[in-house]
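Quick one: the structure is below, and I'll ask about it shortly.
The full complex has more chains than appear here; those shown keep their coordinates.
Each chain carries a letter (A and B) given by its place in the written order, and its residues are counted from 1.
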């Protein structure tokens, strides 16, 4: 009960600031927190990256295995994105199988990569209908300070960017590993941009305190051409159609900014 | 091996099922179709066949999940094993878990959750046959089931998708358009409040196309909204007739 009073007080404080175009941590309404991306942090993985978005910390690792294609896409490799909200990242995360929050997180990250056609999946086909490469992207949240979606999308992309596929020879239905690696065929760099709606105002890259008081959340994932490739509204509030279109415009700018900054 | 991409829009500008780009599929809505549920609704939208039932406000087990200041809205979107081409395992898939969440969040803004502290309202959705756009049709039916259960609400929530197919912005995509088209934008709306309560997208749209699609989806929502209200009215009239 106490905690909900604290929330209400903070909510008012955050809302009052936002009405003046300001935020509790000093950022402007459309400013991201500091972004740090470190690639290749886990040598044992085929690709990996660690992202710091303010105090939010996410790691992603990529493993490549040989498997079967889906029956409706017999000549494409398979992409699988999984997200773990491991309990060391937040007092509110519990051990156990993925809950709706980690499933949503994984599926939003997946959608950005898949719908932007970032990976050239046809190049990951070994024998149509029989054998293809399976790309496992595992998103691992290490510290939760808000906006897990954007940080996770960046970590996943960062990991894919340094992913190497082992060379192989295919004979008589058997895949034989050969020395050397080939980079994963990556064509696009989808960037997720998330907004919180607080006091009927949109703010970019909400941190944890803002997420606690926000009415609703919207994420737009933008590809290299400035097109939208995925959207996800979350939270128990709503947006006006105008807000949605405004968010789309800002997301396009922000994505370009981030892509430049990270040289992606 | 190579799947020929069939034309989704013909020379006359008509779609595979003969619809114009801005045309809805045939829709049939019924309210109060299940005897046990506190509220229920059935929707047919194209070949989609979906039941929604509401139980509550009721006690919540285990009790420590109850909230002191509001009701807990719970939602389960579930597909019958026979509702799709290949039999679906009845265990909830990751897709069903995500959709249960976004549907719940699409319905929540319409309710006065603080009216019923320490209780739960359960929304159960069963997709009996799926043909693209099930999440939208589910929201349309679930909101009616909530109304049928007598839960006070700000407005009905209605949902409809728009998307892009063969470079054309179209309304209410069916299964093949959803799978082979360029983009799908499901939208849920409280029309009287002009409030978007669900918005998702996958595919590829420029900002301009996106704006067009959202507006077309909103138009579709408003048309279905009229049918929703008509279905509610039909039930009340029936009740009146029975009572008289």
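The rule is short, and it goes like this: a contact is a pair of C-beta atoms (placed from the backbone, for glycine too) under 8 Å apart; a residue touches a chain by one contact, two chains touch by 3 or more.
Quick caveat, the model's predicted, so the values are computed rather than measured.
J.: Can you tell me the subunit counts for the whole thing, written with the labels shown?
T.: Each protein chain kind appears in the complete file with these counts: A x3, B x3.
We take it that only the chains that are shown with their structure count from here on.
J.: When the centre of a chain is set as the mean of its C-alpha atoms, what distance in Å lies between subunit A and subunit B?
T.: 27
J.: Over in the complex, which subunit A residues touch subunit B? Could you list them?
T.: Interface residues on subunit A, with respect to subunit B: 1, 4, 74-75, 98, 100, 103-104, 106-107, 111, 114-116, 128-129, 216, 218, 223, 226-241, 244-245, 248-249, 252.
J.: Quick one: which bits of subunit B touch subunit A in the complex? Just the residue numbers, please.
T.: Within the complex, subunit B contacts subunit A at residues 1-2, 68-69, 94-95, 97-98, 100-102, 105, 108-109, 185, 190, 193-207, 210-211, 214-215, 218.
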